[in-house]
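Shown here: the complex without one of its protein chains, the others still in place.
Chain IDs A, B and C follow the sequence of writing; residue 1 opens each chain.
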Amino acid sequence: MRNAILFVHCPDRSGLVAAVSSWIGANGGNIEHFEQHVDEETSTFFMRAEWSLEAFRIADEDIEDRFRREVGDAFAMNARVHVDGGRPRIAIFVSTLSHCLTDLLARAESGELAVDVPLVVSNHESLREVSERHGVAFEHVPVTAENKARAEEHQQSLLDAHGVELVVLARYMQILSADFLVAWQERVINIHHSFLPAFAGARPYHRAHARGVKIIGATSHYATEDLDEGPIIAQGVATVSHRDAVSDLVRKGRDVERVVLAEAVRAHTERRVLVHHGRTVVFGS
Amino acid sequence: MRNAILFVHCPDRSGLVAAVSSWIGANGGNIEHFEQHVDEETSTFFMRAEWSLEAFRIADEDIEDRFRREVGDAFAMNARVHVDGGRPRIAIFVSTLSHCLTDLLARAESGELAVDVPLVVSNHESLREVSERHGVAFEHVPVTAENKARAEEHQQSLLDAHGVELVVLARYMQILSADFLVAWQERVINIHHSFLPAFAGARPYHRAHARGVKIIGATSHYATEDLDEGPIIAQGVATVSHRDAVSDLVRKGRDVERVVLAEAVRAHTERRVLVHHGRTVVFGS
Amino acid sequence: MRNAILFVHCPDRSGLVAAVSSWIGANGGNIEHFEQHVDEETSTFFMRAEWSLEAFRIADEDIEDRFRREVGDAFAMNARVHVDGGRPRIAIFVSTLSHCLTDLLARAESGELAVDVPLVVSNHESLREVSERHGVAFEHVPVTAENKARAEEHQQSLLDAHGVELVVLARYMQILSADFLVAWQERVINIHHSFLPAFAGARPYHRAHARGVKIIGATSHYATEDLDEGPIIAQGVATVSHRDAVSDLVRKGRDVERVVLAEAVRAHTERRVLVHHGRTVVFGS
Partner (left out) sequence: MRNAILFVHCPDRSGLVAAVSSWIGANGGNIEHFEQHVDEETSTFFMRAEWSLEAFRIADEDIEDRFRREVGDAFAMNARVHVDGGRPRIAIFVSTLSHCLTDLLARAESGELAVDVPLVVSNHESLREVSERHGVAFEHVPVTAENKARAEEHQQSLLDAHGVELVVLARYMQILSADFLVAWQERVINIHHSFLPAFAGARPYHRAHARGVKIIGATSHYATEDLDEGPIIAQGVATVSHRDAVSDLVRKGRDVERVVLAEAVRAHTERRVLVHHGRTVVFGS
């Protein structure tokens, strides 16, 4: 049961839905999900269509090109096609905090997340056992100011060797270089332990406590060169009060981080996220 | 800027999106919103399309019939067309509690809800001033076990006289007859002060307190003959604790009731609600 | 049924609860509410005690002084006593947006908020009718860069004339001077239409939309000289998605603003808020 997924964005105009859906149908595709959205401020049309390839008459590798020539170009569409083939392979980068790692591994193992996790990368040794007992390769890649470029080369070769298509920064406390992030654009998801843009940067729970906020949050986003500024995929919040010490904020925040990061990984690996002008369209949400 | 809105539900099959969108486009309609949803348990296709009538070549009164003959019947579609004409006119039924009434009147007055409220009906006199100072006609229709049928006739004639198309029960403490509700099917919205189906029936806040729940809620739904069983349009919740007395539940619940009722009225009057097998599809939510 | 309310904060040490509660009891007070909290980071003790004055043997005006001499000074307590006398009188400052104003007036009228609202002040004329039909005096005080000092003198004299003890800025779009705010310290509550500290300053909904956040919020806080930096009393949030235009954020935000502002006014007027180092302790929450 293989499916094709088509993302489109273009200037809004008449006939877009009909043009796309007719082309899919004319080529033997049965649409299973169809969602469109018009951003009224910019008159931009966004669309996601998913159809079964069972009786589709175009070869996988030709779909995107044929669509562009036969439909997209006439409407100035920016079009991208995914063919859903098996479970996405993700690598998890961690430092010393285990809660997001163990959560993702448990979700992958139970089938709650339809992904394979072949690789955990860390700049510390401490989460080796947690990873290996799930049968996941654990690679310790120490990172210092001096060796950073070489460390990233090593990380890249590990990602290649394990056939990874998505990197999840599960409270990884190192900053990836601009080069790495450009190479992995829209394929690195980070969890930030604050309700961005509030408390961007370091020690957000301490600063949230000092400021006396009554709600804290967490934010999952694509990592970009501009730290904590990448397109937001999911956010969550928890209520706090004056009774909560920083340690309580940390604890409550962990529950939010886990859920929000898993939600982002799920949306990405189900091919439901489109990025445009620094913002996400998360179809089906 | 008049729009047509088409609701469809039918057995799911290939070609539905293309068939509908092509027909709209071929007749000069520019689709502004298009949303489809397939219920996988029952393989039922649900759809809502909204398009501008500016250049549409079919007269308003013919759209539904033409669509059925030219598209719908071939796919066994259940199809319904609304032509959006001006602000819906709603009547608010109340007893003695003012919070939902004042909230709806304020939203209508400020334009937050795009509706007209020509009429308030109550089985008590106490909210006359609140209504009249908004320039809304207030009609006192006492209801007793004996006069119920006559009271409903009177209510019906008031609704007719004011050209009302939607009745909102804003904590109206009388039960409408099955006859009335059948005549006004899917056109009477009630707010129940509990998180249905929990605490259906009377005094839900007292029972929630006695049971020691940690979250309370409110539910807006279409009123049906089966009390508190109608299709749910919107629900909301609030956190409570052992510190909250029944009076605190009542107070916190009011904030939920106001928001949830307004949300339901907005969804209905924006023609975004489709009812099927006792459940709602609320498009655009 | 008059009550006394005692707020205490001081360095934490042994015997504080016993010292306070014994003194109240020894003077004939029956404690109805007692709440303490220790901030572990700074070892600061916070306390609120409320007791019935029915059989209390100290005259109202002497309570604070007697408590300090007999208990507080020995423990280096910062102590403050309120004697609850009737309904607090509040003034509402507005500009042109009505939603918080109508909400507060409705809550006061229905008794949901136990306050009197004798006065609405605005730098525009547009909300006169809304105010006056509730029997509330409406005073139009235009504010310009030139007349600001005189305008504030006028506002101050209006507050004096109406015996106001709390000013609520219900989307009032003028900045009050440092002098005014110092004179009214911890007696001016503002509602900011963002989840502070995110999007402090102007046009928060536009900026939240541009940033692509998935949750928006509102914040009620004591107004201080440092704009949008005052102690936070209450916050609330609402979920948004890519489907929401700026106008949807504005609409959803209004529901949060109303509830959050009313919650702050209630907490303040029930004498449950203590401010310490720019943060609030909101007892009973």
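Here is the rule we go by: contacts are C-beta pairs under 8 Å (C-beta built on N, C-alpha and C of every residue); 3 or more make two chains touch, one makes a residue touch a chain.
Keep in mind it's a predicted model, so treat the numbers as computed, not measured.
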Answer key for B:83, B:141 or B:237 versus the chain not shown reads B:237
Check each of B:15, B:217 or B:253 against the chain that is not shown and name the one that touches it. B:217
Residues of chain A in contact with the chain that isn't shown? 98-99, 102-103, 106, 109-110, 112, 133, 243, 251, 254-255, 259, 262, 284
On chain C, the omitted chain is touched by residues 13-18, 21-22, 24-26, 30-36, 38, 239
Interface residues of chain B toward the undisplayed chain are 37, 39-41, 46, 195-199, 209-215, 217, 231-237, 241-243, 245-246, 278-282, 285
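Keep in mind that, in the parts below, only the chains that are shown with their structure count from here on.
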Considering only C-beta pairs in contact, identify the chain pair with the most of them. A-C
If you average the CA atoms of chain B and of chain C, how far apart do the two points sit, in angstrom? 36
Hey, how far is the Cα centre of chain A from the one of chain C, in Å? 41
Residues of chain C that touch at least two other chains are 243
